[in-house]
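For this view, one protein chain was removed and the others were kept in their places.
Presenting subunit A:
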Amino acid sequence: MKTKCKGIIPAIAVLMVAALPVWWAIWFMIAGALIPLDELKATIGPVLGIEESGGYAYWPVLPSYPTLRPAVELLLDTPQFFTMFWNTCKLVFPQVLGQFLVGAPAAWAFSRLRFRGRTAMFAIYTILMLMPFQVMMVPSYLVADTLGLMDSIWAVILPGVFSTFPVFIMAKGFDAVPFAVLEAASLDGAGPLQTFVRIGVPLGVPGILSALVLGFLEAWNAIEQPMTFLKTRSNWPLSLFLPQIVSDKVGLAMASSLVMLAPTVLIFLFGQKYLELGIQASGLKE
């Protein structure tokens, strides 16, 4: 025990050094939203092509006089921001809900039911999960074109709903449900659907939530899909809009990137436990 205590301080020191880039980044985002525009221009102006100081960019340890003006301006005077925010929600929530409704039963079948072709089908799901968006770009384009979905939000949502990644993660989560419980349920006369809804879903919560948290993060930050399938700018989500405002309105960009981070951090704080549990279920050997 004594030797362990001796090693703990260096271990913490190493971890702190490793965590420094993360902490600095969080600080950068929070401070960025509180720093007034003229100070922003003087500090990171040089990297944004604003001729202000002519020197190198630097970052203050503390804003010289913190202000909520960019945030207020963003929330009160920028109606486009709300449109974009709403656009993002319209893309994200149906997608995540669909992933649950479609993916959870499929994952349950793969994990706890036995049927012909199970191994082969799961292999197909696993391989498809690995295909990057760029490989699926032509297929998605072809199907959106055939179904007349081009430039509609459904061209982004529907392929996301049928993504196989959530099925994979949820199936790993369901692997933790003991077969003995299922047998007991069926002896008590529960049908397959009842067993799934009453036993599978509650016990599979970590896997389901970790899949949904990952799905949310993915959809919330999606760039390629909306960029490829949404031509009308008024349908664009924040993730596409944000990089565009950087150069001319730094303060606004800083504030809105913090606002955009907020929901993900909230979901994360709530979901991290499940993410860990869900991953744990999936990380363990089958």
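Simple rule for what comes next: a contact is a pair of C-beta atoms (placed from the backbone, for glycine too) under 8 Å apart; a residue touches a chain by one contact, two chains touch by 3 or more; residues count from 1.
Here is the rule we use: contacts and distances are computed from a predicted model.
When the unshown chain is looked up in UniProt, the name that turns up among "Thioredoxin domain-containing protein", "Phosphoribosylformylglycinamidine synthase subunit PurL", "Carbohydrate ABC transporter membrane protein 1, CUT1 family" or "Cell division ATP-binding protein FtsE" is "Carbohydrate ABC transporter membrane protein 1, CUT1 family". Of the candidate positions A:62, A:181 or A:265, contact with the unshown chain belongs to A:265. Think of the hidden chain as still there; on subunit A it touches residues 4, 7-8, 11-12, 14-15, 18-19, 21-23, 25-26, 28-29, 32, 44, 46-48, 55-59, 101-103, 105-106, 108-110, 113-116, 118, 121, 123, 125-143, 158-159, 161-162, 164-165, 167, 192, 196, 217, 220-221, 223-224, 228, 238-239, 242-243, 246, 253-254, 257-258, 260-261, 264-265, 267-268, 272, 275-276, 279-280, 282-285.
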